[in-house]
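One chain of protein is taken out of this complex; the other chains stay put.
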Amino acid sequence: MTLTREVPILPLQAALLFIDVQNFGADRKGAEFAGLSESELEQKYGWYFDRLENHVVPKMQRLQAASRAAGVEVMYTTIESLTLDGRDRSLDYKITGFNVPKGSWDGKVINAIAPVGDEILLPKSSSSVFVSTHIDYILRNLGVRQLIISGLITDQCVESAIRDACDLGYLVTQVTDACLTYSQERHDNSLRAIKGYCRQVTTDQLVAELQDVAAGV
Amino acid sequence: MTLTREVPILPLQAALLFIDVQNFGADRKGAEFAGLSESELEQKYGWYFDRLENHVVPKMQRLQAASRAAGVEVMYTTIESLTLDGRDRSLDYKITGFNVPKGSWDGKVINAIAPVGDEILLPKSSSSVFVSTHIDYILRNLGVRQLIISGLITDQCVESAIRDACDLGYLVTQVTDACLTYSQERHDNSLRAIKGYCRQVTTDQLVAELQDVAAGV
Amino acid sequence: MTLTREVPILPLQAALLFIDVQNFGADRKGAEFAGLSESELEQKYGWYFDRLENHVVPKMQRLQAASRAAGVEVMYTTIESLTLDGRDRSLDYKITGFNVPKGSWDGKVINAIAPVGDEILLPKSSSSVFVSTHIDYILRNLGVRQLIISGLITDQCVESAIRDACDLGYLVTQVTDACLTYSQERHDNSLRAIKGYCRQVTTDQLVAELQDVAAGV
Partner (left out) sequence: MTLTREVPILPLQAALLFIDVQNFGADRKGAEFAGLSESELEQKYGWYFDRLENHVVPKMQRLQAASRAAGVEVMYTTIESLTLDGRDRSLDYKITGFNVPKGSWDGKVINAIAPVGDEILLPKSSSSVFVSTHIDYILRNLGVRQLIISGLITDQCVESAIRDACDLGYLVTQVTDACLTYSQERHDNSLRAIKGYCRQVTTDQLVAELQDVAAGV
């Protein structure tokens, strides 16, 4: 029995999950920002897009490449309804007003880290991917016990996924600088709140770890 | 509190679910019958295809039309992996050898009752739709409390769905002659085994009931 | 990856689950038979109690002893509400009229196979133990992958448990003569219906298998 969370990744029993890195909320033209003028966008989300475009997405790309090279399953979840009108969404998303219609541009993973080949994509309509998809069932079928988490936004969908994954017995590795939310303070608070539920490493650390594994070190 | 299963359908809180009525097992060219010569197919599945094509599918069509007319949500589940290689399937499907690759012709609902518009389709990789999809979550979001069941095959995926739906608090109506399995005896045994878990009606009865509702009777 | 269901029990990853072997339905004084005169009980349930008392319970005892000796986790589920008035039961049990109040004699496992020491007991209020308990979560925490099933009644709670367990990736072994329902025909029909979901063995076979394991054969 593993009695620590500080366990290095074993690729054959690991998956990398990108959370909500999709046009809706990761592209300046995404529906989440609809109706904002350019100056409003800059004022409200300037810090966010600067971090995202110049720091976080490049780290996600490195993480994705290293995971693929090491044979780690790469998976994606995105906010997307199963319908056009969104009637299948959670009450919470209906109240919030979120609806990413099935098949829409907003529901696509951003090009920079787009899925390739036979990688698995799970549309969801709630904050935690464990509530509105059957990811737990899929991970079991894949033989996955270790979950690497990267995505948006740190203190909402990312944090909910980490909490539930931990409770369900997965060993979770959060790649802290490959997650982002709307302010540094919110990001830092979330990391502190959930540090007891996961292992927290940087992209540099995890990529090095995966490269060592791939090289048979 | 409803204290009987003999409750007529209230369209606004009802859904019709077609189970596995897809090319894989409902078309003579489906992968389930691959490798069988025409005479082997006739010998082994002659009764099944005769019933299916001449009796059951026409009833499914009437059921679908009446449900749509009455404003009942029409949903579909099909056996289909989330991947081409089927690594996300249940251990059971791996043992059985079932793999309907993502996007394949085998995974499509047969043309006779194909989904239209914004109807919901849920790919699954286990016998019970409640285990390998998040249908329970979706039905809750839709406000569905009554589930009408039609599909294939009576004593496997259909029966498992009825058992789980009943346990989860849905009032289930099984349309007995719009379900089918590989022999009359197996069909009848299954109906008897689960008659305590659901209301069992014929297509004629349910279509009349839905027409009365739609007409405001 | 295991690609057969015919896998012998590995005790460290196995559990024996007794389903509903409790006073309610396995004792002539159980509430399920309340209101029946002695002659009515004999007429309606004479075959059942004869089989149960003279054949099935003795087999359950052998199964329990062999499992304990081999180090297999022994678990029990019983129909029992979390309340006295049963308001937490499934709609199905409310309709059926089943209520085994919390803490009642009816909810106890029969003395012949009573739990000992630190064995786990899960009260349930639905047909499938996977719907109204968190057994899947517990089995995961225990490291259980193989589930041995014995109990009552073959074509209802036992069959539902086997179907769900199979879908969830457990390798299920049904001990056919340590399960019982109200007629031989119903029992046999259920065994045939689910033979694709599990390995089916007799008590003699499984006890021999467990003894070999315990002896290091």
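Here the chain labels run A, B and C in written order, and each chain numbers its own residues starting at 1.
Convention: a residue touches a chain if its C-beta (ideal position, glycine included) is under 8 Å from a C-beta of that chain, and two chains touch if they have at least 3 such contacts.
Quick caveat, the model's predicted, so the values are computed rather than measured.
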Selected from C:40, C:88 or C:185 as touching the chain missing from the view: C:88
Per the touch definition above, residue among A:40, A:85, A:167 or A:204 touching the missing chain: A:167
Touch with the omitted chain, as defined above, among A:64, A:126 or A:203: A:126
Residues in chain C touching the chain absent from view: 82-85, 87-91, 118, 120-122, 125-126, 131-134, 137-138, 141-142
Touching residues on chain A - with respect to the absent chain: 1-5, 90-92, 94-96, 126-128, 131-132, 155-156, 159-160, 163-164, 166-169, 171, 186, 189-190, 192-193, 196-197
Contact set of chain B toward the excluded chain (per top definition): 137, 140-141, 168-169
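The rule we apply is simple: only the chains that are shown with their structure count from here on.
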Distance from chain C to chain B - Cα centre to Cα centre, in angstrom: 29
Distance between the centres, which are taken as Cα means, of chain B and chain A, whole angstrom: 34
Chain centre separation (chain A, chain C; CA means) in Å: 41
Junction residues of chain A - those touching two or more other chains: 137, 141
